[in-house]
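Attaching a single structure in structure tokens format; questions to follow.
Omission of a single protein chain aside, the complex is shown with its protein chains in their original locations.
This part shows chain A:
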């Protein structure tokens, strides 16, 4: 579920941070820039893991910023294809079920990835799995096990004035999941019985 990714970046320490130890200032700078942000094709950055190398601090003309080149490793959330994870049901629509974890919201299980015999109940707005004459409910906020089958990336870098202004921003990183296989779906069904 989590990987370490090695980055190199230019860290600029502003004069008000000079009272901090250099390493602390560098850590804060990196975390402020990366934590809780998605890097395209890499994943959701969580936190700095360690600093591998730093250059000397250099002050350029005109500003008081100290420029340091840093190589470091970040903890990144990037589940691999086929990985089984836990998540919570956020909402259900006829097209499928939206899942979330506490820190990541964009997980979607399309209806064709639900087990056979699943049907959508429009009045309750939930999915129901008819299994051996039993009706099992995909209730909201229920903890489920799902398998990652695909991922979708949308670069949010501004495209320039040609792009229409009112197009809604797409989520930068989206996971497509499946709950069709045996043992997947609401945890209670499998663990409690």
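In this section, a residue touches a chain if its C-beta (ideal position, glycine included) is under 8 Å from a C-beta of that chain, and two chains touch if they have at least 3 such contacts; residues count from 1.
Convention: contacts and distances are computed from a predicted model.
Student: Unshown chain, UniProt name, "Eukaryotic translation initiation factor 3 subunit B", "Putative exosome complex component RRP41", "DNA-directed RNA polymerase III subunit RPC9" or "Ubiquitin-conjugating enzyme E2 G2"?
Tutor: "DNA-directed RNA polymerase III subunit RPC9"
Student: What residues on chain A make contact with the chain left out of this view?
Tutor: 1-9, 28, 31-32, 35-37, 39, 41-42, 46-47, 49, 71, 73, 75, 78, 80, 82-86, 101-103, 143, 145, 147, 181-184, 187, 190-192
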